[in-house]
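Note that one protein chain is taken out, while the other chains of the complex remain in position.
Chain nomenclature is as follows: A, B and C, assigned in order of appearance, with residue numbering initiated at 1 for each chain independently.
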Amino acid sequence: MPETPLSVAVIGAGYWGPNLARNFNAGPDWQLAAICDLDTDKATRLARSVGAVPVTGSVQELLQNPDLDAVAIATPARTHHGLATAALAAGKHVLVEKPLADSLARGEQMVAQAEAAGLVLMADHTYCYTPAVLKIRELVATGELGEILFIDSVRINLGLIQPDVDVFWDLAPHDLAILDFVLPGGLRPVRVSAHGSDPLGAGTSCVGHLVLELDTGAMAHIHVNWLSPTKIRQLVIGGSRRTLVWDDLNPQQRLSVYDRGVDLSRTARETGEEERSQSNVSYRLGDTWSPALPEHEALSAMVTEFAAAIRSRRPALTSGTAGVRVLSVLEAATHSQVSGAPVTLRPTLELESAS
Amino acid sequence: MPETPLSVAVIGAGYWGPNLARNFNAGPDWQLAAICDLDTDKATRLARSVGAVPVTGSVQELLQNPDLDAVAIATPARTHHGLATAALAAGKHVLVEKPLADSLARGEQMVAQAEAAGLVLMADHTYCYTPAVLKIRELVATGELGEILFIDSVRINLGLIQPDVDVFWDLAPHDLAILDFVLPGGLRPVRVSAHGSDPLGAGTSCVGHLVLELDTGAMAHIHVNWLSPTKIRQLVIGGSRRTLVWDDLNPQQRLSVYDRGVDLSRTARETGEEERSQSNVSYRLGDTWSPALPEHEALSAMVTEFAAAIRSRRPALTSGTAGVRVLSVLEAATHSQVSGAPVTLRPTLELESAS
Amino acid sequence: MPETPLSVAVIGAGYWGPNLARNFNAGPDWQLAAICDLDTDKATRLARSVGAVPVTGSVQELLQNPDLDAVAIATPARTHHGLATAALAAGKHVLVEKPLADSLARGEQMVAQAEAAGLVLMADHTYCYTPAVLKIRELVATGELGEILFIDSVRINLGLIQPDVDVFWDLAPHDLAILDFVLPGGLRPVRVSAHGSDPLGAGTSCVGHLVLELDTGAMAHIHVNWLSPTKIRQLVIGGSRRTLVWDDLNPQQRLSVYDRGVDLSRTARETGEEERSQSNVSYRLGDTWSPALPEHEALSAMVTEFAAAIRSRRPALTSGTAGVRVLSVLEAATHSQVSGAPVTLRPTLELESAS
Partner (left out) sequence: MPETPLSVAVIGAGYWGPNLARNFNAGPDWQLAAICDLDTDKATRLARSVGAVPVTGSVQELLQNPDLDAVAIATPARTHHGLATAALAAGKHVLVEKPLADSLARGEQMVAQAEAAGLVLMADHTYCYTPAVLKIRELVATGELGEILFIDSVRINLGLIQPDVDVFWDLAPHDLAILDFVLPGGLRPVRVSAHGSDPLGAGTSCVGHLVLELDTGAMAHIHVNWLSPTKIRQLVIGGSRRTLVWDDLNPQQRLSVYDRGVDLSRTARETGEEERSQSNVSYRLGDTWSPALPEHEALSAMVTEFAAAIRSRRPALTSGTAGVRVLSVLEAATHSQVSGAPVTLRPTLELESAS
């Protein structure tokens, strides 16, 4: 017997809201109950395009509706905390567009509030629900890649220079959310170094390199760039058994898994000999494999997961806590840029239990 | 009237020596006078392959030859200083394989000695003599790219893990030599940060990210990696007018020049308004252009330049001082890895005058 | 003063009709007056998605509307002739999805009828209105490529095997329409050879090679294939001055113009010497150039052209006659497959005057 759809409102009818509205409207899990935007004309246009959905310009009014189960927030980052805490206070489950909040402290407060209220707070890390990233997560989890040796993520293109956010806060949330999703235990770097530059004098970093030292000793590097005339979306995860390359702009071969690498003889590693000769190193030059990926829309899978988390009273796959882990790196990146030195992260928060 | 060929000996018959010997032997500028290697069997095999060239196992003996004009040193880096200073002391011009020496101090000493003796000390920065790099240099010099906004260089592949050198000293000299060659005034970073990791426990960094802050405010990033199953040789130079991509493994289109970018209105930059709206930013989406490159062997052009520098009593295009600038970054990278913090470089040496 | 929009109905609410409806609805040139489909449920769904547009299941009823200026036919090819002749008889301008008809004779009859009635009959050769094809047409017309020496067009992928049409009639209309559009004077081959095969026993050719001898002596080859696991959309036009490659699946560099080629000395050609030495041949190895292309939707440009042709009482850029030229090649291909020999085309029809 199919379950009664959950009722959801989309707050924010700008760039991302229409995608959320369309997906809530499409599947059996949700009933789209309202569109909310201060600009009610914009909200009305969106409401029409998905059928006859009620419109409101008032969040207060919206949250007073006792039949509403959840809200999805697709507004600028600086408004996320205020809207989410109001919704949680009104007893609504909350989905928040990335980044979860505009500061780590606010994100943590949102997670704590959701946990206390027994509500689902979910981060809209859409990329995590793409077929490619789901496959990467599986390959890492099942040990196909072995131990992770290095990670390199590149997300560059000609981008909109924004006055109130730098290239790290604009683009790196995608990379960080993906790494958090695919690494067992989530993204828990020990130290973070960020190098940003503003060669145009735009008032904010337009080119950025982020280096994360993971607790396993591996290093992850993220290159974000608004000034690149070539568009690249590429993630490499080098493992002790195999190495994976995700080229998101190559639809004919998005994922490649290389059964090639360098082996160091275990004896040499364990005995820790001072003098390592080159003979302890060997190369594997095996096949390359490109797994077929199912076709589905990431956003559709994400709204399904939102409903499933609410119904099962469990944290979403991309939980508020995942969003907080992303914020902790972004905030460290900001500090590192200011100080010019690496930032050591405090031992990771243990908030996983509820949200 | 053609000039009398200069007389040169190659010291070191290992991996690189044969390439040097073959090129000295091929053109009209040089007469290959001897091959020198402690392993005289190896030297003999090399000597035979280029005709009947004398062989010696003794550097002292070699340098006593009054008819010898120059030596080319193709031995391990730790021996460069000893061999080069002996050759300079004997009045010979010297070409040294990269890196110039195994420390900055030794490299500087070599440059000073050559200058004092009025001899040419040349760094064998072979890549600088490739048609692609010569073209890049020209495009930067003539202002085709405008101001340089960012640089990204990637040199990754499955590489030989070496016991006595890390991935920065092994691979980055190529990138640094190229940047030194194409940047007007040479490579003069203000600060250097190096992030290395040794995920296999090999005893040395196998994956490295090097970040250079240039005195212009632009940032250069270099990724070197011995553990990558995919081989990449790519340099991007982002400019205010155009952006250049050099993909050395794509023989059909090695160089691409993109007439695309972001413009920030000058007024906004000059008035330094706090609140920059997005309307000050505009995009250019122009043509892409891939210049035809002449076909020539880089090493042949390099030995020709060595002869020309000697005959004209001028520093070589890739002078000892260029080699020293490369060493200063490599040494800063080593310090940065140890301290975990950026290293500020001392005001640049002014040794350009003679060597 | 803006002109009154023309009134148009879309006949056929299947795969292509919605695209036409959306574009007629979007711009200022057209007022979408009705959707017509035997399956009125399907028509109703389409009508709703573009606003409150009237629906009908009857073509007769539709054509009786005196306010209707034009119809766009997006139904199976075997119905094109019947629908178009009825619409023309009712005094409506007609746009027909490719191919214009299911036989050359029927296509010619449609053209003749439109001409006699002074109505526009336009072929929906959508690809011709893409930025890339418009640019190719310009490059050919302005002589940038010189004389055309050879043409190679590849359109292969895993395709739907269809019971009533072979791979030539399914895929080649695109290539033929494009060639007709970019060649000065249209596509007028002297001889056509078609080689098809049906290796799966599907009852129809699934792999096809079409060879056209143009009246200039150049040869055009078209490869169409439903069985290829790799998708390729590529057109090469080799010219005496430059050669153009259009790779439609490479959004970063769709068009490349190579300033490379072979030159034969004119003297040798003119004197027609028997013994041609290789010294008469020389190579140009010039730059490659990738023109920036404007961003616009092809279908939007096409419906604009339909309106413009009606208002200016001139043939559309992709006229019914263009559609007939495409049909003449398709029909020749069918004959060539049956006979196993090349088919010589009759001197080209001269119907260009009106439609």
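Everything below uses one rule, namely that contacts are C-beta pairs under 8 Å (C-beta built on N, C-alpha and C of every residue); 3 or more make two chains touch, one makes a residue touch a chain.
Computed from a prediction, not measured in an experiment: that's the story for all the values here.
Visitor: Hey, which of B:T44, B:T230 or B:S300 is the one touching the hidden chain?
Guide: Selected residue, touching the omitted chain: B:T230.
Visitor: Looking at A:P54, A:G146, A:P291 or A:G340, which makes contact with the chain not pictured?
Guide: Hidden-chain contact among the options goes to A:P291.
Visitor: Could you tell me which of C:A105, C:A141, C:V262 or C:V338 touches the chain that is not displayed?
Guide: Spelled out, the listed residue whose C-beta touches the missing chain is C:V262.
Visitor: Touching the missing chain, which residues of subunit C?
Guide: 147-150, 152, 158, 160-163, 191, 193, 195-203, 206-207, 209, 211, 213, 216-219, 221, 223, 225-230, 236, 238, 240, 243, 245, 258, 260-262, 264, 269, 275-278, 281, 283, 340-342
Visitor: Write the list of subunit A residues that the hidden chain touches.
Guide: Within subunit A, the residues touching the omitted chain are 253, 259-260, 285-292.
Visitor: Quickly run down the residues of subunit B that touch the omitted chain.
Guide: 230-231, 249, 252
Keep this in mind: only the chains that are shown with their structure count from here on.
Visitor: Please list the single chain whose C-alpha centre lies closest to the global protein C-alpha centre.
Guide: A
Visitor: List the centre-to-centre spacing of subunit A and subunit B in whole Å, with centres computed as mean CA coordinates.
Guide: 40
Visitor: How many Å are there between the centre of subunit A and the centre of subunit C, using C-alpha atoms for each centre?
Guide: A distance of 44 Å separates the two centres.
Visitor: Send over the residues of subunit A in touch with two or more other chains.
Guide: Counting only residues that touch two or more other chains, subunit A contributes 230.
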